[in-house]
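What you see is the complex with one protein chain gone and the rest in place.
Let's look at chain A:
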Amino acid sequence: MNISKLKNGIGALVQPVVAILLGLLIGAIAIAIVGGDISQTYAEMWKGAFGSFYFFTNTLSRATPIILVGLGTTLAFRAGFFNLGAEGQMILGGLCAAITALYLPGPGWVKMIAALISGIVAGGIWSAFAGWMDAKFRMNLLITTLLLNYIASLFAGYLVAYPLKDNTGSAAMAQTKMIDHSAWLPKLFHGMSLHAGFLIAVVGAVLLFLYMRFTVSGYEVRMLGSNPLFAAYGGVQRGKLMLYSMIASGGFAGLAGAVEVLGTQYRYLDGSLSTPGYAWSGIMATLLAGSHPLGTVASSLLLAALQTGGMGVERNTEVPLEIASVIQATLILFVSAKISYSFIKRKKARAQDGSVV
């Protein structure tokens, strides 16, 4: 490890830290405006997120789907594709996992693994559909993924409201039946909400990091994202790589849905995956981490902590829960200025080369 490398590492960390501090500053201003006590509010936020072992595991389990979605988006963003369809992919993944776990015969662990795989496949296919439309018909990916979100969520809503509706209980909610206990993802600690999905997410992050860093196709993905012209010149087939990276990206989102269904909800309930905004938090985490797989884990934990901390604030102070989303959004805005910072550096370097913009 030489000094310049170390310097780069620290430099990469300075920007997000500054953004976090600025985000907290804006949050403090917002708290002051609504007449709350700033230090008390932040103390409650900390307590709500990390105050006890129970809250800490709660934060981790909230971070689980965010990490998985974030990893999928990381891969897509690195390849240069704006996959904003994580929500739809996650919903279909969760739905398919629930259906598989409910209707596949066999022992519990078979059901569980089949459900996880079917979630990955469903998310991957839905995402690949958008990728295929872009590669084949030049339909803008950003737009198609957004539109497919609505279609997926309405379709899943229809299925659980009519053919798959749970008519056994007294509650007339649009949801499937409850999955058999044997197919649930095991809890990591007794009595806590944290489940094995968190381990899957962490392992996924490490694998994605190794893939992007050390394999040939990982290099091709990064090259396609950072300079598509150079990648084309180097013989990278954009259409094929796009399809693969979209499948993988959607697969992660689908896995996020499956894990949430098998580990927390135990059934697919209409709106239970979209209302907490897991998919959009995952996209935020990716932006915050600058599309770095391990960084995405850290930023997902941060966002999850803000969200669970916000609930603590809501419970114990006058300041509304939405303070968390204000801090999150300002964070992301400041981080997007970070991207510009590296761009300015690049521009300066180019000016030294004497080439035009």
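Criterion: a residue touches a chain if its C-beta (ideal position, glycine included) is under 8 Å from a C-beta of that chain, and two chains touch if they have at least 3 such contacts; residues count from 1.
The rule we apply is simple: contacts and distances are computed from a predicted model.
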Chain left out of the displayed complex - its UniProt protein name, from "Simple sugar transport system permease protein", "Oxidoreductase", "Type 1 periplasmic binding fold superfamily protein" or "GerMN domain-containing protein": "Simple sugar transport system permease protein"
Candidates A:56, A:211 or A:280 - the one touching the absent chain: A:280
Touching residues on chain A - with respect to the absent chain: 30, 33-34, 77-78, 80-82, 84, 133, 137-140, 142-144, 146-148, 150-151, 154-155, 157-158, 161-162, 225-229, 232, 238, 280, 283-284, 287, 290-291, 320, 322-326, 328-330, 332-333, 335-337, 339-341, 343-344, 347, 356-357
